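The other protein chains are all here in position, but one chain of the complex has been omitted.
Right after this comes chain A.
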């Protein structure tokens, strides 16, 4: 379990992480979603005690990270694939990590097998592709057989087979009762792996909800209608008890999958339809809307931007 309480990180004037409070629970995959620059990596670095919070607190199983004895046995993390010395072999990279936490040597071979790097174990890491580096990072996370796993953008640079593999790995780790916390900027990726969703934008918490709830709330299905006889159709539908929403661009929207009924009603009343199409709002759209609002909120909360001035404007006014 990872608990964040009012976690805040400020770099000068910029709030990278702003008062985050949420809990990552065991037994499920928790997706940590936000656009690039939302503060995901900073949050994860603070969880690992690498960056010091400006305010607030983060606890791993109730303890601060630096209070953990042999932390790799509690929490394994993949931060970025390049966090290793390129001149060191994969085996020695894992060996030095294992030794620092009193993990037996044979475990190194086990995790190399798990991630499929045994054939290149003695090769230097700098010759690895991004995907192989990612696998080595994951091997390092699994080394201490930890109860908590944290992955920052794990599918980056993986081929389709690798992506499939990491999805299954995360699900099976969660099924074993472990806490799995994984960040991504792709909603579609999260929809396939995560059971719970934490969304941040501009460092602020935007949503902390189960995946099922998020889908139910945001994947609205509706019917879009265009007709030259708007008013007549509105009358007909209202009399039939169908709720209609008028959108700005002249189309009508009806919630739910009622296209057959609407088509029949229009035919009965001899109303011409130009379009009658069932629509499904994608999760990606819902996510973009959610985070776009945070950007807008931010822009409005500050002073309006100065009018852009061309070079030399000031000089002309003064003269």
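Throughout what follows, contacts are C-beta pairs under 8 Å (C-beta built on N, C-alpha and C of every residue); 3 or more make two chains touch, one makes a residue touch a chain; residues count from 1.
As a working rule, contacts and distances are computed from a predicted model.
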{"item": "Omitted chain (choose from \"ABC transporter permease subunit\", \"Ribulose bisphosphate carboxylase small chain, chromosomal\", \"Hydantoinase/oxoprolinase family protein\" or \"Sulfite reductase (NADPH) hemoprotein beta-component\") - UniProt protein name", "value": "\"ABC transporter permease subunit\""}
{"item": "Residue of A:33, A:58 or A:72 touching the missing chain in the full complex", "value": "A:72"}
{"item": "Sole residue of A:6, A:27 or A:86 that reaches the chain not shown, by the stated touch rule", "value": "A:86"}
{"item": "For chain A, residues in touch with the removed chain", "value": "45, 48-52, 65-66, 68-72, 77, 79-80, 82-89, 92, 95-97, 99-102, 140"}
